[in-house]
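The other protein chains are all here in position, but one chain of the complex has been omitted.
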């Protein structure tokens, strides 16, 4: 694959080869921070950054993100995980440890409008999107050329009402083949089946072209124009089986005025969509997002 | 009445004593700009600023705002209006000419939360809100002290379901008495009757505490919190008989994060409400807003 | 003193009577988080929130803010501090523990323009600025009425070149008398002497009416107008003896256009100044700011 900045990536991976992120979610009780930080200290870790947040302190939910460094960690991370499992069980934790140098495998789904896909490809080419973009899947041929031009495999899987199931089976095979950990819907205009969505809980990021919950559903720019709003926006969120109702990750807006018609709004909106999706993806890749019910906790 | 800056107002009124604003709305056809500007030129006017906007050029609607100056205008504005009426009839215009030195008479309606009222009083005291705030009307006593402290009459008119009609009659008498041209609902938590609203078309400005059309209706901050949005907003609009559906004048937003609860959102939101309402009122007072169906054209 | 919401304050103080904030700054080394969190755990604390940041991991500087709760803390915080001192010495820490229910004593300095002072008084009256505003000091009489109206002592201390030293002595006596912990320069147009500034290191917050480092010094709005910028801003910062060069706490901006003259820019700017100063003061009062050289670390 062709990247302008292989070098940037090498520098990153070398610099952080012994650094990992630990994410924790568990019922709140006294002593969690002490237990975790003491454990890490005993393993020889230097805690480089940490953020903690507790929802409703009394009988509530505890969330934490740590970045830490241990000399030679890359060779012993398996052992570390085994040891931490004992602490974690004791505290009833959901957790994961992710090496910073191991990039996540990503698939991008797209339909006809290429602006969000292009933004991601570009960030990726310039070495700023730290992920392995393994594959692009589309229900149209439109994006093939620009995807293959940068050396990423492109699969055209048409989706019709009748053969939606078969299409999702094909998609699934590809996702399995490439060991995909994150699916980005970069303006993919098909609704995924409940079964598909459940399999990738908190692992599918969508970009919706409105400032949710305003203008849920189709044609948001036309409806924004009809309503005469003075600002339009975009929203990135994890996909759940309630359409446009999943946990919001990021939103942004821009001003519009009476001179701008629905087409102008769409154009301005595309620029917002690009940056909102790119930010959400970046935070996910850096393990900065924890999902709590229908909300996200973002340790920026 | 006590104002910090009577002086600022005097300077303004002296400086612009011969300046007026002309607002026009009519069916689009060729020659409108020529007719209007030729008329003004013949009257000895210097056109200082002008903005024009046409919705749908073919068979559409024409909107224009001009600021002009004529030596000695204050003494002859009546004649000017009479003469212009001939041009206007010919072109089928809705129009008005407003002397810049003649401030509009304003009434503010408020319930218990004083932040928007205070913002307006403060702008008014400092000489930056160029209006005659003639009266404040409230369904509670809460704001009496702060209103009377700056020398503005305060009327407490309780509103209950049973005597809503009587209450509106009392309000109407006061509005008539003070010759009110603009009503500002500065967090007034009562719904006005259709009859009342019709009488003041495009003359009642409300501030809604959400980024409309998201969170129409009650308790927007609680609902924004429950939805987990990453930005909250406020919207000022003209009041029509469709609740929260009137023409939007101005909107703004601020970022929020997962650490902030509904009370925090409310606090941040109040700061947005203050500035959004203040801007909308300012544009109305400067005759910068034209209403077209359910939208506003704002000649900023 | 008259506050609209004594009640809000009572609720806050009751709710958080056993909660405190711990701020730490020390040379980075392994085991700090473990040591601190283990100590707190042994004292029966529940850590409600924590943020950590390390500047330059290798041989760098460690910064941490924790919020914690211990049953009955208000009666034993003295002992807690004594015990923590042992941990702190071992780790070479600068630190402080602040009870959330103990409001900081604040003095506001102002000259003639009252907008920032008014914003703070208003926040304070509505129960949203959690501080004891003990006194307002001014080199003019302008603000006396609005300050005394809310029951806060006002001192007029004229400052001239010749008697600047005497003026600062008077100011110092007042600050001592009221046991002032934070000085807010709410558009105070006098330069404080180096001696005065040193005594209140990281305890004087100023609002500068430009987006620093653009337009350092006098008349920023005039200069912004002359330069034809498309945005103007304001900056709040801790005062040091380098004029307008102290650690920046917060900045914000608004758009302007060619129609707006220097007076318009000033008016728009005042609205920015108000919110930028209010945010900076709030963060300081909530112990969210740590100073590192000429920068601030803000645990939002």
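For clarity, chains are labelled A, B and C in written order, and residue numbers in each chain start from 1.
Basically, a contact is a pair of C-beta atoms (placed from the backbone, for glycine too) under 8 Å apart; a residue touches a chain by one contact, two chains touch by 3 or more.
Model, not experiment: these values are computed from the prediction.
Annotation: of A:30, A:271 or A:294, A:271 touches the absent chain (contact as defined above).
Although one chain is not drawn, the whole complex shows that of C:47, C:192, C:212 or C:281 it is C:212 that touches it.
The missing chain lies against subunit A, touching residues 4, 49, 114-115, 118, 122, 126, 128, 149, 257, 259, 267, 271, 275, 300. Residues 53, 211-215, 227-231, 233, 247-253, 257-259, 292, 294-298, 300 are the ones on subunit C that touch the missing chain.
Residues touching the missing chain, restricted to subunit B, are 28-34, 37-38, 40-41, 44-54, 57, 69 (touch as defined at the top).
Definition applied: only the chains that are shown with their structure count from here on.
For the self-contact between subunit A and subunit B, the two sides draw on mostly identical residue numbers; the shared fraction is above half.
Here C is the chain whose Cα centre lies closest to the centre of all protein Cα atoms. These two copies of the sequence, subunit A and subunit C, are related by a rotation of 180 degrees on CA atoms, to the nearest 5. Note on chain placement: the centre of subunit A and the centre of subunit C lie 37 Å apart, centres being C-alpha means. In subunit A, the positions touching at least two other chains are 53.
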